[in-house]
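For this depiction, one protein chain was excluded, whereas all remaining protein chains were kept in their positions.
Naming follows writing order (A and B), and every chain is counted from residue 1.
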Amino acid sequence: MYQYDEFDHALVQDRVTQFRRQVERRLAGELTEDQFRPLRLMNGLYLQLHAYMLRVAIPYGTLDSRQMRKLAYIARRYDKGYGHFTTRQNLQYNWPKLEETPDILAELAEVEMHAIQTSGNCIRNVTSDQYAGAAEGEIEDPRIWCEIIRQWSTLHPEFSFLPRKFKIAVTGSEHDRAAVKVHDIGLIMRRDGSGQAGFEVIVGGGLGRTPFIGKTIRGFLPKEHLLSYLEAILRVYNQLGRRDNKFKARIKVTVHETGAEEFTRLVDEEWAAMGDTAPKLPKQEVDRIARYFEPPAFRALPKAAPASEARAKSDPGFAAWVRHNVSPHKISGYAIANISLKPVGKPPGDATAEQMDAVADLADGFSFGEIRVTHAQNLVLPHVERESLPVLYDGLVAAGLAASNIGLLSDIIACPGLDYCALANARSIPIAERITERFADRDRLELIGEMQIKISGCINACGHHHVGHIGILGVDRKGEEHYQVQIGGSATEDAALGRILGRGFSADEVVDVVEKIVDTYLERRTQGESFIETYRRIGQDPFKERVYGTA
Amino acid sequence: MALLESRADGPALIDDRYLRLDETAPIPAEGAVLVSLVRFHAERAALLARKAPLGVWLASNEKPVAVADDLERLALVALDFPVFSDGRAFSSARLLRERYGYKGELRAIGDVLCEQLPFMLRSGFDSFDMKSPKALEEFRAVVGEVRVVYQPTGDGRPTAIDRRLGRR
Partner (left out) sequence: MDQVVIANRLSDGVVVFLAAAPGSARGEWMLRLEDASVARDDARAQEILALGLASARDRNEVIDPYLIDVEQTPSGLRPTRYRELIRAFGPTVRQDLGKQAGSGEV
């Protein structure tokens, strides 16, 4: 993975010094809250219901064991012993003190981490495929390009006061594990006719109040033009994006109101006019960064893993874990191991400091020290020898991290909701907990198979409910928590927005509703059909009838 | 209100020599004046006929292309920040400098936050209508605080990539 050179270090350290000065000014009253707010947001520091919240950037969801141990240390020393992994592959601390935040940032800088631009109306963390560099079928490791975009977008003088936040996601694989089609800019690596690698550029995706699937504005952009083309898009957005209405300020609205064709024309016109002023991407620099993403020293291993297979035969718990949490690796004898942060009855995506340390140790032992964060709020050890899976599993069991439910119904995505977030209208975590408790039975989970439930506590949709197979949105109805249910969404390459079933439900009713949807699916599915496939075949009505009893 | 000018030898507080005219005030025969874009278009001939410096200010929703052809005749272009969070003027500034080749004074007016000065300087601004009495102090504290830049702008400052390649 990428390692800072002297310039990267200098920027992050200066930024810490700068923020320390800004905090001192604020505490001394030289900056009002209105003046300070955009500054602290640009360093990822929010004010939430109970306390501040610090959002640490984990660039493209990749970190190493040393960084994970630092995150654990910060949780212990400066917070309440835990952190929350988010749907943008970042980590949130829920209880930092403003006066200690410069110290926290200094600790992070020691291990090449920061909280720069994880909030505010600027370009946010670039997210990516959690299996980058490990799964089959990748054109190139997209994280090379994520790192290039990260540097270009950091403290960009022209784009630090955009109409609204700006989120970019990159995938190197046809199978989109990064939800690129619901990002402000989504990039899919492609090959052109001559085999050259480049990007399909998708603009204007997004969830929230007005969800949109992004539009392809350029089918193939050669790699060397990436930064100049992004700069053209951002410039058009900076100039055209609405400033009068916060709810219409994202680029998805700009594209919608301008029309995709006209928007594309404006971008292409700007791009053509840029000439010499465009940011350049010298091959030397690309090669320099690419070297950091070269594969680790994989051993030459046979495909077969007899010890692992023997263990699976004798230990159904291990077998289930392999079945759900382990994915194929492109190198013979290796595997991708997912670590679920979705235990039954607990907040999705949370990890204690002890668990973070355990993951760091296991990464050192089994994955070349490398760890990934997924947008589904789970972790990944990307390069594990198959024969090491049993020992890894035992380590995860000891750390309380062996929930075998990746992609299953209990692998729920949920935002922090009204338990933490100042923007929320309803709680989301208790709904997730109750659903996982209702569906705790292993066999039933396996019977149901792939099912993505996503829960948001407000219309901002940080829980991605629009693209859940079952999406749940919490609203405030006359002071009571109330939940709207939609079905049929999808976050992958066949991205789709879910459709609302009908009138909403109370917190008590909503778990029953999920059960009815699941029962309908189980009754109606044909052999081997997943939930989303059944839904697409039979449509909304059978589910609606079952839930509202109108059949 | 302090007018802060950024010069090669450092920042200086100066008196604003421009008289800002509203839409109806009579245009004086002499002296530097600053008018809105609307007024400039409406009374272009009269304004350009004067032998005194002329400045035009653009609202945040007015595009720099509107003055692109007249830049050689303008001593001052001012770009308004109605609120500091309205960052359109950063793009306008860069276009004026880098695309249209503007060489005169480029001023930030309106809600100018000192924390934005580094971004403004890099985008091509060289004078700032600051509200704070401590503008000079703030400039010195803020500018140069972050020693490395990743992106090229018209200021010609070497980026991290430039320095990496130079190092080799």
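Basically, a contact is a pair of C-beta atoms (placed from the backbone, for glycine too) under 8 Å apart; a residue touches a chain by one contact, two chains touch by 3 or more.
This structure is a prediction, so every number in the text was calculated from the model and none was measured.
Contacts of the undisplayed chain with the visible chains, over the whole complex, involve A. The chain not shown here is touched by just one of A:L98, A:I139 or A:V344, and that residue is A:L98. Per the touch definition above, the residue from A:R21, A:R66 or A:K80 contacting the chain not shown is A:K80.
Checked against the hidden chain, the listed residues A:P59, A:P430, A:G463 or A:G504 yield one contact partner: A:P430.
Counting over the whole complex, subunit A has residues 26-29, 33, 47-52, 80, 95-99, 347, 418-420, 424, 427, 429-430, 433, 479, 481 touching the chain that is not drawn.
One rule holds in what follows: only the chains that are shown with their structure count from here on.
For this pair, subunit A with subunit B, the centres built from the Cα atoms lie 39 Å apart.
Looking at the complex, you find that subunit B touches subunit A at residues 60-61, 63, 84-88, 90-92, 94, 98-99, 113, 115-116, 118-120, 122-123, 141, 145-154, 160-161, 163-165, 168. Remark: subunit A residues 5, 7-8, 10-11, 14-15, 17-18, 21-22, 35, 38-39, 121, 151-152, 154-162, 235, 238-239, 243, 273, 277, 279-280, 282, 284-285, 288 touch subunit B in the complex.
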